[in-house]
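All protein chains but one are shown in place.
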Amino acid sequence: MIKKIICLLLVLSLVLQGGCWSRKELSDLAIIMAAGIDRTPDGNIRLTVQIARPRAFGGGTVRPSAAQENNAWVLSQTGETVLDAERELEKKVSRKIYWGHMVILVLGQEAAREGIRSLINFFSRSPNARETLWVLVARGKAEDLLNSHSQLENTSAQSTGSVLRDAVGVPVMLKDLIMMLASKGTNPTLPFLELTASGAPQGPGMKENIPEAKNKQQKVTETHAEITLTGTGVFKDDRLVGQLDVPDTRGLLWLTNKIGPGEITIPSPAEPGKKISVNITRGKTKIEPFYDGQNARFEIKITMEGDLWEQQSTEDLTDPKIFAAIEKRMAQRIEQRVRSVLDKAQFDYGLDIFAFGESFHRKYKKEWAALKDRWDEVFANADINIAVEAHIRRTGLTTKRIF
Amino acid sequence: MAAFFKKPLRPRRVNSIKNGPYQEKKQTHHPSQSLLLSTDIDSNLNYLKAIFQDCSDVIFREFLLAQNEQIKLALIYTDGLTDKTQISEQIMRALTLEIPMVVHGEEITRANALHFIKMKGLCINQVRESQKIEEIVSAILSGETVLLVDGHSTALINDIRSWEMRAIEDSKTETVVRGPRESFVETLRTNTSMLRRKIKNPNLKIEMTKLGEVSKTDIAVAYIKGIVNQDLVTEVKSRLEKIKIDGILDSGYLEELIKDNAYSPFSTISHTDRPDRVAANLLEGRVAILVDGTPVVLTMPYIFLETIQTPEDYYEQSFFTSVIRILRIGSLIASLTLPSLYIAIISFHHEMLPTPLLLSMAAQREAVPFPVFVEAFLMEIAFEIIREAGIRLPRPVGQAVSIVAALIIGEAAVQAGLVAAATVIVVSLTAMASFTIYYSGSITIRLLRFPLMILAASLGLFGLISGITIFVVHMAGLRSFGVPYLAPVGPIITGDLKDSVVRVPWWAMNKRPYLMGQNNPQREASRLKPQPSRPKK
Partner (left out) sequence: MLEKGKIDSRQAVFLNITMIIATALLVVPAMTTAHANQDAWLSSVLAALLVLPIAWITVKLSSLFPGKTIIEYLEEILGRWPAKVIGFLYLFWFVHICSLMIREYGDFIVTAFMPETPLIVFHIVVVTIGAYTIKQGLEVLARTNQIFLPLILFSLVMIMSLATPEKDLNRLLPVLEASCVDIFKGSLAPLAWFGEISTFTMIIPFLKKPTEAWRIAFISILLVGFIFTLLVIGIVTTFGPSVAAMTYPVLNETRVINIAKVIERMDPVIMSVWVMGGFVKITFFYYVIVLGSAQWLKLSEYRPLTMPVGIILLALSMAIADNLLESIHFLANVWVFYAISTFELGIPLVLLIIAVIRGRGGNNN
C-alpha cells in the first residue's frame, strides 16, 4: 500500500510540478482587442495592436477616478512576419500578448492592395485568435484607425465590432474571408472603415487626429472621431482593387441575400419633392443561373417586405392604387441599386463579388470544371435580369396623414 | 443468485480483541460464562455481588415471601434503568402483601414457590426464566429486574425497563416542508416501534443481536420478508457477525466496519434519522440496521444517485420534484467543480469568457496580489473553517461568529484588495450548492473539491476533466452490497431511470428498483393513472 502511494505521489508530482507550463494568470496577460497590419516601404509588416488596460475600466468596487484614463494602449512594431512583429512587441510589453479576445483585424489600404493572404495566415493558424473576429479594411493606415477611442464602449475595437455586426455593411468574419478566398466562385469583399468626426470629445483622453482635420488646420483638440463604416472594399482574389460606396454596398447585400435591417427612401409618387421611407423587414434574393454553352445568364428575383414608417407627402395610403404606385417605385429603387452595383462589378472591375459562381457551380457542376478558372470573364459577359417584387405590409401606427 | 454478490469484500480485521469470544457458546473470557445458578440463594447472591462489586447502580434487595416466610427472595436491578414504582407496586407489594389474596388455600412450598410466584404472584406482563448467570448479568445491565427465589436454580427476569429518554422531535439533519416530521431517538425499542407503526405487517422482520464485547450494544436488522433479496440479508448478517470490537457507540462504527470498499471516500451505506426514509427503503427491498443509543439508522444498499434524493421528493408533486432534482444535480456538479472551473478559466482558458466579462474579470484581478489558485484555495479553506466553527461553537455565540466571518471574508478581504469579488462569489456559491444535497454525500464532495482544484491549477480544464474521470472510474468500480454504485446510469437500467434525474408520478412507478427489489418487482397495480370515472351508459 505504502509503495503504491509513493508511486502515485511520484507520478503526481511529475505531472503537477511544472503545472505552470501553460498557466497564464489573467493579470499576466496583455489582452489584444484589435490588431492592424500595414506594410512598410521595404516590404516588412508593421503590426499595430490595441491592448486593453483593465486597470482603467474598473471592476466592481475599484472604480477609476473621475479623470478618465485611456482604456487602451496602442502601439506598433515592425517585423518580417506578423509573429516576428509580435515578438518585437514583447520587448516592450510587460505581459504575455494574448490574441484570444481580439475583436477586429484591420488591414491597411496599401497593405491590402498588395494582397491579404499573407497577412491573415497567422490569425487563421494560431489557435488563440478566433475565426469569429471581424476583418476590415481601413482607409489609409490601420495604425491611424486603431489610434482612436469609443464614446460608448471600453475600446474602439469593441465599438467597431458592434457596428459591423449591426450596421448596414458587409460583415466579414475571418472564417468567411477564408472561405471566400478558398472559393473560385467569388471574390472577397471586406467592409471599409475610416475615422470621421463625431461630436466633441467627452474626456481628456478622447481626442483623435483625423487625417483631413490635420490638413485643414482645424482645432484638432476639440474633435472626437469614431471609426465609421463607409463602404466596401472590392478584392480581385486577395488584392484590394476598388471601393463601393454605401448605396452600392446595399446593392451588394441584396445580391448576396444578406440584406439585414435597413430602409428605402423613394420620392412620393404624387408630390415629387417629398419623400417616403420604408423600413425593410424582410428581403430575399433568388439567383438562378442559366448556361447555353456559350454565355451565362442569371435571373435574379428579389422579394422585399417592409413597413412604411415615414411619409413627408400627404397622399392617401388607404387608396390601393397609390399603395401600388409606392410599391412599384420601391421595386424600381431596389432594381436601380442592384443594377448600379452589378454594372460596377461587371464593367468597371470585371469581378464576381456576389458568389454567382457558386450558384452556377451548384447547377452546372460539369461545365463549372471548364469555366472555373476564367469565371470572372464569364461573369463580366453574362446577361443579368432582375425582377423585384416589393410589398408594404404595414404603415406603422397611422394609416392616413391628417396633420 | 450467488453471483449477485460478486465481490463480497473482506470486512476489516479487528485487532483490538485478539481471540475474544463473541458469542456465549464459544469459549470463556468472563468467569460467569456458561455457569448456572445454584439452588442456594445466598451463594447465588454472593456470586452476583462479586460480579457487581463497585457497581453502585446495581441494587440488591432481599426480602421474604409473605405466605411462607421461610422462602427468601432477592431482587436485583440497575437503578435508573427500571421503573421503581413498578418494582415497588407490582413485585414487592405483590409478593409481600398481596399474595395471601390469591393463595386460595394452596400451600406454598419451596418446591412450587417459583412456579407460584410466576403464575400468580407477579403483576408483570413480561417475565421469562433463566438459569444462566451470564444471561442474568446481561439482563440486569440492560434494565431488566431479576428475581431470585431461594431453593431454585432458576431466576425470573421481569421486563420493567424504563429510563430517561429524549422525546421524539423533528428531524434535525433532513428537514422537509411536506411530509412526516418525526425522527428517530436514541432508544432502539422506540425506533423499531416507529418503523412498525409505518409498516403494520408481520413480514417486517426485526432481528436482534448484540455487538460489542464490552458495550453489548443492541443491534436490530430490519427488512421486509418477501420483498428483500434474502441473499442480501444473509450478507448483511454475515458481515455483522464478523465484527469483534469492544464497543459500538454509533452506527458510524458499523458503517465503516461493513462497507464494501474500505478505501473509498464515498459512502456506500446510507444513514438517516427519518423513519419515513427507512420505511421507504425497506419497501424497496433494502435492509436497515438500527443501533441502540443512536438515532442514526443505516440502510443498504445505497447508490450514488440517492445523494440528490430527499424523502420529500416522494411527497411533493412529481413535476416540481423533477425540476428540483435537476437543480440538485446542477448543485452537485457546481459544488464539486465550480472552484476548479473558476481556476481553470482564470488561469488557463481565458478564451472561454465573453469579452466584456473577461475585461471585467481582468479589472478585478488587477489589484489582487495572489494567483487565482492560491486565492481560491485560501478562501475555500476559510469557508471550511467557518463551517466547522459553526458546528462546534456553543449555540449562543454561533450566530455572532458567522456574521463576523462573513463580514471579514466577504467585505474586508475584497475591500483590502486581497481577494477578487468574483472569487468570493464563486466560493460562496459553491458552499451553498453543497448544502442542497444529501449531507453525507456533500461531505465527500467537499473533500474531493480540493484535489480537483490542484489538478485544475496545474493542468487547467484537462486536469479538471481528468480528475472527474478518475472519480467516475472509481465510482463505477464501487459496489454497495452487490449493487453497482452508479446504477441506474452506469450500468444503465432503463426501468430505474424513472426515479433518477426525474421522478415520475406515483401511478407510473410500478416497479421496485430493479437491483434491490427484483425479488418482488411489482410495487403497485399497473393501471393507476387517475382519471374521472366514465359516466355509466
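Letters are used for the chains, namely A and B, taken in the order the chains are written, and counting of residues starts over at 1 for each.
Here is the rule we go by: a contact is a pair of C-beta atoms (placed from the backbone, for glycine too) under 8 Å apart; a residue touches a chain by one contact, two chains touch by 3 or more.
Since we're looking at a predicted model, the values are computed, not measured.
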(request) May I ask you to name the displayed chains that the omitted chain touches in the full complex? (result) A, B
(request) Just name the one of B:Leu64, B:Val103 or B:Met352 that touches the chain not displayed here. (result) B:Met352
(request) Would you indicate which residue among A:Val11, A:Ala200 or A:Ala324 is in contact with the undisplayed chain? (result) A:Val11
(request) Just name the one of B:Pro339, B:Pro484 or B:Gly517 that touches the chain not displayed here. (result) B:Pro484
(request) Extract the touching residues of chain A with respect to the undisplayed chain. (result) 11, 14-15, 18, 21-22, 127, 130-132, 173, 175, 178-179, 182-183, 358-359, 361-363, 365
(message) Need a quick check: the contact residues on chain B for the chain that isn't drawn.
(response) 6, 348-349, 351-354, 459-463, 465-466, 469-470, 472-474, 476-477, 484, 486, 489-492
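Please note the rule applied: only the chains that are shown with their structure count from here on.
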(message) Can you work out the whole-Å distance between the CA centroids of chain A and chain B?
(response) 67
(message) Under the stated contact criterion, what part of chain B meets chain A in this complex?
(response) 346-348, 350-351, 355-356, 358-368, 371-372, 414-415, 417, 420-422, 454-455, 457-460
(request) Spell out the part of chain A that touches chain B in their complex, as residue ranges. (result) 15-16, 19-20, 22-27, 29, 31, 52, 54-55, 57-62, 98, 100-101, 103, 128, 130, 154, 158
